[in-house]
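Beneath this line is the structure, given in structure tokens, with notes to follow.
Missing here is one protein chain; the remaining ones are kept as they sit in the complex.
As written, the chain order gives the labels A and B, with residue 1 at the start of each chain.
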Amino acid sequence: MNNPDPIPSNSTIENDGRRSQNPPAASPDADADEGPPDEELVRLSQQGDMAAFDVLVTRYRGKVYAMIVNIIHNQAEAWDLAQDAFLKAWKALPKFEARSNFYTWLYRITHNVTYDWLRKKKIQSGTEFDETIKSDQVVATAPTAPKDISQPDEDLEKSELRIRIESAIDQLSPDHRDVILLKEIQGCRYQEIADILNISIGTVMSRLFYARKKLQTMLEDLQP
Amino acid sequence: MNPQDEERITQWIDGDLSDADVQDLLDAHPELREAKSQSESLGHLLRKELDSGEKIPYADFFNHQLNKRIEEEDESPAATAARQEALAESMFPRFMFFKKLAPIAALAVIAVFVTLLFVNVPVGGSKIVSTYTPNPALEAKTFYSDEADATVLLIEGLAEIPAQQNITGVQAVGYTPGEGASHFTLYSPNNKPILALAIDHAAQPRLRELKF
Partner (left out) sequence: MRLPLIITLIASPLLLAINPASAQNSPAGAKPASDAKVWGALVYAADPAETDLPDGVATNAVAFDDISTRLGKVFPDKKFILLGEHTQDIFREYESWVVPSKHLFAKIDSKGRDPEDRLLLHLQFWHDEDVIAKADAVLEAGSPLFIGGPKWRNGRLILVVLLAGDKKDS
């Protein structure tokens, strides 16, 4: 029987051990920081306590949603994909062994859901060899998201600066974009990024090194 | 600059290493100090402009809708556990019928498992630790063949490829990636370019045969 996701908690793979690891970070700030710790809520959720899971959803829904928005730049689709990620997490909870942080595990599911969707979308739209997805190519057709999340003039409301930054991040390879978003925006530590992306810590640092350099080059005129 | 230096610089920029820890690099590349300052500015800029997740639109509706979907799918962990228990019972109905024999059944299962563990699984060998199939219609089954000293992953549920479709392979030697590059060329053993591989925005590989 296959696992719902290739998740760190189910993996016996250790880090490559090339260096000592940072201790796990505390849960990121989110909507429901107060209340029982994640471990307790996960334990209750695994017993079928939907109220406990609801607290976890409230705690991380904003982070998960933002992570997806920053990759696909479409709020309505991101809302639906965030739903899918949490639904997958709920289904996979019985197999979560809490050897990694809940939110690291959740981010990994979110990452998988987002990229699986992007690939599917790309195949369906039949885009060619070298094209990249632009924000205006993605149409909000999600059946469950509230209809007015994504307005036609959404981009007009964004600052010009933000559009510049999003465009620069879009030009990074997916590998580089992932580490930049997880490190700079989500504030994840190296080990957490390694767990989410299923790569070594060395790879995380190497990708960060070059991703920052590329981004600096693209945005050099914005820097003091 | 070698990969180890790149990693140290990254750690230094992120504040995990002190100036003293990278003094050799700073002596050799004094301009790194400016690079660090620019990285920090870039980080501030990104965090200021991009949302890290404080708000989700229609937050209450989000939870409501999710709860509804969970209930519809009837996939609670408890329900899953109950199903697994039911499955176990269905596998051993006669043992379970005689409740007093349940511990014996459990011991027998453990004994068989331990025997299989020592008989069939080598100390070393390759192994699959976990699998995931994005398409729920597919199922991945793994096992280790002691006789072949090979690990097998069977992907079931794939559509059959029409017999008339021409499936061909290539003979390629390794490519060398440029740092972070998303375009590669695979070469034949006699140095002829044979395949172009491009990784797009969605991490989707695109392959194109090169004819020469």
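Here is the rule we go by: contacts are C-beta pairs under 8 Å (C-beta built on N, C-alpha and C of every residue); 3 or more make two chains touch, one makes a residue touch a chain.
Because the structure is predicted, anything quoted here is derived from the model rather than measured.
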{"item": "In chain A, positions touching the absent partner", "value": "2, 6, 11, 13-18, 116, 119, 123, 175, 198-200, 202-203, 206-207, 210, 213-214, 216-217, 220-221"}
{"item": "Those residues of chain B which, in the complete complex, touch the missing chain", "value": "1, 3, 29, 31-32, 34-35, 38, 122-135, 138, 140, 142, 145, 147-155, 158-161, 163, 165, 167-181, 183-187, 191, 195, 197, 199, 204-205, 207, 209"}
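Methods note: only the chains that are shown with their structure count from here on.
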{"item": "Residue numbers on chain B that touch chain A, as the complex places them", "value": "3, 6-7, 9-11, 13-14, 16, 35, 38-39, 41-43, 45-47, 49-59, 61-63, 65-67, 69-70, 73, 75-81, 129-134, 139-141, 179-182, 198-204, 206, 208"}
{"item": "Residues of chain A touching chain B in the complex", "value": "1-7, 10-13, 22, 28-31, 45-48, 50, 53-54, 57-58, 61-67, 69-70, 75, 79, 82-83, 86-87, 90-91, 93-94, 112, 115-116, 118-119, 121-123, 127, 129-133, 144, 146, 149, 159, 161-162, 165-166, 170, 172-176, 180-181, 183-187, 202, 205-212, 214-216, 219, 222-224"}
